[in-house]
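Quick one: the structure is below, questions incoming.
Here the complex is missing a single protein chain, while all its other protein chains stay put.
Up next is chain A:
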Amino acid sequence: MKQPFENVVAQHGATVLRVCRVVLGPHDADDAWSETFLSAMRAYPDLPETANVEAWLVTIAHRKAIDVLRVAKRSPLPVDEVSEAPTGRGVPDPGDSDLWAAVKGLPRKQRQAVAYRYVAGLAYAEIAEILGGTVEAARRAAADGLKNLRKRYPGAIAKGASS
């Protein structure tokens, strides 16, 4: 049975925001989140009852993030150039800026694959469908992304080694 849309927001809102943060950085994540759930609410009545709701939401978030990136590219303002600058939007920076700088340094496809795999927990087949390549390519993008991220963000290695 299809749940009231409010339950979808309650169950998946936090995960979708985390995914948006990894794909876009914390500053633009809120906009992408809002666009994602608005668009999802519009399409919700047509979603098959058997669908994986989280994979569906991440697919929408993926498209909305691309829109946000496109707008940012056209915008004359430099985006996120200086990490010590305040966000100016009243949004507290979740996590440390070194991490976001490292994530931002990844090639886009790796960043997306890492987000959908390690934050949303999607299967590689689902990720391949979102990214539009083979399952193997999705697996490779996630693995490469992770490897690069460990290289760029030594804090992760320390945390990993201590456990």
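The criterion applied here is as follows: a contact is a pair of C-beta atoms (placed from the backbone, for glycine too) under 8 Å apart; a residue touches a chain by one contact, two chains touch by 3 or more; residues count from 1.
Methods note: contacts and distances are computed from a predicted model.
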Report task. Between "ATP-binding cassette domain-containing protein", "Methylated-DNA--protein-cysteine methyltransferase", "Ion-translocating oxidoreductase complex subunit D" or "Amino acid/amide ABC transporter membrane protein 1, HAAT family", choose the name on the UniProt record of the chain that's been left out. Result -> "Methylated-DNA--protein-cysteine methyltransferase"
Report task. Kindly note down the residues of chain A that lie in touch with the hidden chain. Result -> 1-6, 9, 11-15, 17-18, 21-22, 26, 30, 33-34, 37-38, 41-42, 44-45, 54, 91, 94-95, 99, 103, 114-115, 117-121, 123-124, 146, 149-150, 153, 155-156, 159-160, 163
